[in-house]
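The structure that follows is given in the form of structure tokens.
The complex appears here without one of its protein chains, the remainder shown in place.
Coming up: chain A.
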């Protein structure tokens, strides 16, 4: 049976004393937390340990003795250390001794009530106390979902990590304290603290209260009845800028709440949101300074109207082409002219509206551009909304073309059934045979022929406008992908993994150190950091948009039947 002793590497040069730590019976391992030096009074040591146990809920006890002798091994000291085993009754009593500067220590155990006298093998595992204390062990992603049986099936390593992490209070006393107990651990040379961190902690409390107050004001305004009237609420729900602003408002509420984060996950989430907001605002201000530097925004506003005009002219040319003989196809002249003129009139209306707005465009754009300081994501959402507004006529044409085509397809399919003598039974949701009267058949066949021969014209208009609409949707979709990426990327976790990789641990790795015959096996335990992919997957922030669950086949089917497609839906909206 093997005994495992986890020894902190900072105590390797400590003076002689007794070892305190936690004994894990199920794993037959001892986790050593600190060394208590002579002189001490055993009663005071026991009192101190019971207090530590009460506060940290970790069963800390005296595990053995440690002797670090610079010169030859002293016989009296070793007898004294064995006698200590009777005062602090612990089974088994571990005795570690180091001679001079030798790397190879001798380790032995004293078992008073053991039934097998065989000498058990001892493995000495060195660990870096500070890193293990600060690190957070991540279970593998597939086992993290099954939460039952976690308590008794907990990984052996997590018990060790927990022990060191929960014993923080033990590491608060350093050697300059005037207490009865003198300890050696990783912080015994002086408690580490950073002035900047302390100042920020002090400053964060009033900052958080101020932020909470401002946010409550803003959300009160947003929830007021004025903004809930029908046209305005419809507009807010369609503009992606408002969604993004609402999302960021939620984030601000999370980080300005006064409750301290309970678990590691909550703390990381708060930190990620804070860094994401900061980077977003920084990039937004950079963009803003670039836009306003050489009056680029004025140039942008000046080119906006000519671009809209150009798009409208291109559309007019396209419609003229469709009204002629597009790609050599022969269209039905009458229907062609009707549809073409209808769409041309629409474009004419649109151009008039744009020209009506043109004097105000520069001012509106100038003020809207100021909102880029709220973040790069807001600026990108505004861009996406401007594209949507400028191509509104394409959207309208797509809807007209799709509805017309859809009606035609339904009409054709129903009349085709009539042509064959069948009927759609709505009650049974199937096709039944039906006997029609002669005049029904006659009119039905006539209508069927008319619709069939008009199909190429409508189909062509539908095809052209669907392609244009898909182009606009793809451009908007790419912008939204970028916004989602900036929203959900856990930058703080990635930077932590880069700079302090021991804080995010996937596991441990062991290295075998030099061995000597007769001495226990020496291993070094180091932390195996989480891979970047798992960091992003574990800590990514949730976003408000959900990607389409339609497969490509259902999308093609919808396009063929002329049903309207909404590729990018937001959470909270009803799915079609």
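Details
We take it that a contact is a pair of C-beta atoms (placed from the backbone, for glycine too) under 8 Å apart; a residue touches a chain by one contact, two chains touch by 3 or more; residues count from 1.
We adopt the following convention: contacts and distances are computed from a predicted model.
From the set "PIGH acetylglucosaminyltransferase", "Immediate early response gene 2 protein", "Ribosomal RNA-processing protein 43" or "Pyruvate dehydrogenase phosphatase regulatory subunit, mitochondrial", the protein name that UniProt assigns to the chain left out of the figure is "PIGH acetylglucosaminyltransferase".
Considering the full assembly, A:156 is the residue among A:156, A:341 or A:355 that touches the omitted chain. Among A:53, A:316, A:528 or A:543, only A:528 touches the chain that is left out of the view. Considering the whole complex, the residue from A:84, A:110, A:123 or A:277 that touches the absent chain is A:123.
Chain A residues in contact with the hidden partner, per the touch definition given at the top, are 1-2, 4, 26-28, 121, 123, 125, 143, 146, 149, 153, 155-157, 507-510, 512, 515, 521, 523, 528.
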